[in-house]
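Here the structure is laid out as structure tokens; the discussion comes afterwards.
Heads up, one of the protein chains got dropped from this complex, but the rest are sitting where they should.
Labels A, B and C are assigned to the chains in the order they are written; within every chain, residues are numbered from 1.
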Amino acid sequence: MSELFTSVEDLAERIPDGAKVAMAPDYSGCSMVTARALIARGARNLHLIGVPSVGFQGDMLIGAGCVETLETAAVTLDEYGPAPRFMAAAKAGTLKIIDGTCPAIHAGLQAAEKGIPYMPVRGIVGSDLLTHRDDWTTGTDPFGEQGGPLVLVKAIRPDVTLIHAPLADRNGNVWIGVRREMMVMAHAARETFVTAEEIYDGDLLADERLAPGTIPGLYVSALAEAANGAWPVGLFGRYGPDDAHLRDYLDRARTDEGFAGWLDEFVYAPKAAE
Amino acid sequence: MSELFTSVEDLAERIPDGAKVAMAPDYSGCSMVTARALIARGARNLHLIGVPSVGFQGDMLIGAGCVETLETAAVTLDEYGPAPRFMAAAKAGTLKIIDGTCPAIHAGLQAAEKGIPYMPVRGIVGSDLLTHRDDWTTGTDPFGEQGGPLVLVKAIRPDVTLIHAPLADRNGNVWIGVRREMMVMAHAARETFVTAEEIYDGDLLADERLAPGTIPGLYVSALAEAANGAWPVGLFGRYGPDDAHLRDYLDRARTDEGFAGWLDEFVYAPKAAE
Amino acid sequence: MSADLAPEELLIATVAGMLDGLRHVAVGAQSPIPGSAALLARARSGGSLRVSMLGSETHSPFTDGGRELFDCAAQGRIDAFFLGGGQIDGQANINLVGIGDYPNTKVRFPGSFGSAYLYLLVPRVILFREEHTARVLVPKVDFISAPGVSDDDVLRTGGPHALVTGRCVFAFNADKRRFALASVHPGHDADEIREHTGFDYDVPDVVPETQTPNAATLELLRGRVADEVAETYPAFAARVFGAADAA
Partner (left out) sequence: MSADLAPEELLIATVAGMLDGLRHVAVGAQSPIPGSAALLARARSGGSLRVSMLGSETHSPFTDGGRELFDCAAQGRIDAFFLGGGQIDGQANINLVGIGDYPNTKVRFPGSFGSAYLYLLVPRVILFREEHTARVLVPKVDFISAPGVSDDDVLRTGGPHALVTGRCVFAFNADKRRFALASVHPGHDADEIREHTGFDYDVPDVVPETQTPNAATLELLRGRVADEVAETYPAFAARVFGAADAA
């Protein structure tokens, strides 16, 4: 089990260029510290999957040129407004965007979780989303009871799920509480890399109150302890976003030069100083 | 919210004859107290769904003549051996048995949970189960990547999910820990009736350690407090089975007369004594 | 209209009026006005209305991950939900993706979120967009994130009920596949609505004024509801109800 624990830098090394990486939105568990390590190592051509959306993490990776494809239901910074680097990349046409919708992303991951090639999904029919997706098609109820076409969403199998969690134990069990979309992400992905705020002294699966919110170590490929690992976004139940930093980021990221300066200060400089 | 809480007898009254009732196996959360109330009220023609199997609860209800149809992956009393009243009914041909397999039952409930008419399931092809189910059919991967026929399992929507849980709060939230098949059962069913070992003084959803194992009150139609409500089977994390009682039951239930005596003593007599 | 009625209070009361009598209303993240409306409707319901606030840590209503809202809607357990749009057209189509010829959008919006699904499944979807301009309310959206109407062969149990803006309320008529002006907020008028609306809609002979909340509603809103709103939207609550809180 000892090889389970590693460094944040190693996690970033083990996410290869071109990998399909599932990530959580800002309100869930974002391993921002690994996102910075990915930028620092010069990751390229990543296919990000927002489950079901991405926020600052996506914006930063896009801005740093790490992302070729973005598959998501939305890019949202919530009350902070539009995502500047995403908007710039969308305008420049340098980003391939695969527009989806939340339940279809959840369903695609559930299909991968079950090893089935697709999952039927309600709704969506009549949306222009459908006309632009070659990994969605339509079908009908084989039992002939429920009317209307049904959208069939192809399984989404990430190469890597990358998340940050409040607790992990020595066996690689990871507590994510009610944020169970991260559990589906772990089940669906080939590998799951986790940073944990804190190492729990004991077996998370042995506590009847903690076990129900725990991803078993079975699904976890590698783990790094990283206090404040979600910074500058928040971590549910632990700390809120660093409002001042995020507003400063938004201000700088309005321009290429400003964003480059932010990268120098917060991504490259800490690395160089080591 | 006050009408949420009621008596065990009322729960049994509100499960109508002919209802499709989803139940848990002995190792999960069995509302045995309500099963006895169903027998006492003379319930008939129930369609039991074992999720994914049934144990003593099913055997007792079958023995008492409450059950017309049994849909399950198995009837098992685990180390206690064969289920006597189930075996007798199967031999007499008085019970309609819909033989299934665990993952198909879970998948059918998940389809109902998602409001989709069916769920694709791996495996099963080549099993004689498939030839006897008109609510299963086969299909193919619409994306043409995964070879082989895929079994399509029709959604299972219970009229009622009946469970026993360690904790419930005043808002109807019900803590079931890692026994999350009971959460799918609640999502999938039209109504969910719960007996709870104990009433939790607070909001289960407000505690970050309890919330992940909690069925929100949104899904719960009615709730009765019932200490020892799983007796004579056990309740996970709380108490084990009443071994002496279960062995006595098995001994008596070998014959019709013996079972009738057990009913008189443990189902009808307590009622009559009220 | 009370001189000190905040515009947000009028909108909250207006939306709340569309929720009375329902069993369960879900509200998405970053929706302070719909959220406040749902809490007001709950306060008036005597406990019969359940409100699931998705952006709220304290009210987190779900325990099955991000999919639960969508599954719950498919189970028929959600009576009302709120959607907006970067563009909204006269057939109630909404566009959350961008302006221009997709995928080469000139202006990019955040994305469709769950709209393509919930719009077809939740019986009473209330479109809410404060900005009421011809830029937002267009003849035809450039991209249909979620369609306002569907052909008969589409299984659809949900759809648009009304469109509430900073200037007025439009009711949606699914049979006619178009909006009708239902009421104009105090201080606005029908001509102004016409000028700032890019799509065509029906207008009744007499256009009523949007009803302002009565004293009892205002008291509830500024008291109990303001406190509840502050749990999820502290800045919003302070700005809109701040004076009442200090009183």
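Just so it is clear, a contact is a pair of C-beta atoms (placed from the backbone, for glycine too) under 8 Å apart; a residue touches a chain by one contact, two chains touch by 3 or more.
Please read these numbers as outputs of a predicted model, since none were measured by experiment.
One chain is not depicted; across the entire complex it touches A, B. Set against the missing chain, the residues A:Ala22, A:Ala90, A:Met183 or A:Ala196 yield one that touches it, A:Met183. Considering B:Met32, B:Ile49, B:Val75 or B:Ala112, the position touching the chain not shown turns out to be B:Val75 (whole complex). Panel shows subunit B; residues 27-28, 51-53, 72-76, 78-79, 82-83, 86-87, 90-91, 93, 97, 99-104, 106-107, 110, 121-129, 132, 146-150, 178-184, 236-237 of it touch the chain omitted from the view. Panel shows subunit A; residues 1, 112-116, 183, 187-188, 205-206, 211-216, 218-219 of it touch the chain omitted from the view.
Convention: only the chains that are shown with their structure count from here on.
Between B-C and A-C, more C-beta contact pairs are found at A-C. Between the CA-based centres of subunit B and subunit C the separation comes to 40 Å, rounded to the whole angstrom. Chain centres here are Cα means. That of subunit A falls 29 Å from that of subunit C.
Residues of subunit C found to touch two or more other chains are 60, 62-64, 70, 74, 121. Residue positions of subunit B touching 2 or more other chains: 114-116, 211-213.
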